[in-house]
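One structure, as structure tokens, below. Some questions next.
The complex appears here minus one protein chain, its other protein chains still in place.
Going in written order, the chains are labelled A, B and C, and every chain counts its residues from 1.
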């Protein structure tokens, strides 16, 4: 199992903050492609070129390789401070 | 008349914080030369290449031209903050 | 390990924080601070309030890593970040960063570095409420540029 978290604008657009999925994705890119196949709003929202990814609380990329038990987060560029 | 002020290490070395002199110096350099003719400790203390000069509370130089009523100050490089 | 991070809803008292941070450490010669406040004007719409969302767990971790990088790079004596989340009003304090060093150049550079990295790497998001509705704040290009110069 992997846990997936969505934040800020993404969470609102997707109407989802958190979900669990069976693991079995070689890369985060594969996971994103699967999610986009759910259709709208997933397709458009996850196509944003500025999408940021974190694996287990560390910044990652579409090339990161999730393992069983990992927490993967998707969010827009950060705007704190 | 011009008022002359000395600060910090200079005041201690010269044993003088303030004095008044008749004006009549074309430049601060002329004034310094006159003061050095008093002999030691004036000669050595005022020969310091790092000597700083202020005219009426504004940084000046040996080329500054004092006028009657001016306040001229001599001091070592500043070390506040 | 020096360096402390706090994420909180409550306001903070800068005076008390600095006093606590400085006290009884006479090897400190220089303390720099930065405080970020909610401005009432942004993109020319009146902002009535702002809500800060964050990613609990990752926020603390990423800020702690930023502090450790700064402490190592500038040999800081200590560094601290406080960042608020939740609803804030114009004039409210959002973020406070302070750095302590023997010398001022290190304290200044480290404080600015921490802010620049926080702005681009720490998972916080601002939503502004105005008379015409609410909107997520967009990331600014100038912030990425600011962070880039430390590489």
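Quick note on the criterion: a contact is a pair of C-beta atoms (placed from the backbone, for glycine too) under 8 Å apart; a residue touches a chain by one contact, two chains touch by 3 or more.
No experiment lies behind these values; they were computed from the predicted model shown.
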| item | value |
| --- | --- |
| Chains on display which the left-out chain touches in the complete complex | B, C |
| Contacts of chain B with the absent chain, listed as residue ranges | 5, 7-9, 50, 54, 57-59, 73, 75-81 |
| Missing-partner contacts on chain C, residue numbers | 13-16, 18-19, 22-41, 90-91, 102, 104-105, 107-108, 111-112, 115, 142, 146 |
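Basically, only the chains that are shown with their structure count from here on.
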| item | value |
| --- | --- |
| Farthest-lying chain, centroid of Cα atoms versus that of chain C | B |
| Averaged-CA centre spacing for the pair chain C and chain B, given as whole angstrom | 48 |
| Centroid distance [mean C-alpha coordinates] between chain B and chain A, Å | 72 |
| Sites on chain A at which at least two other chains make contact | none |
| Multi-partner residues of chain C (at least 2 other chains) | none |
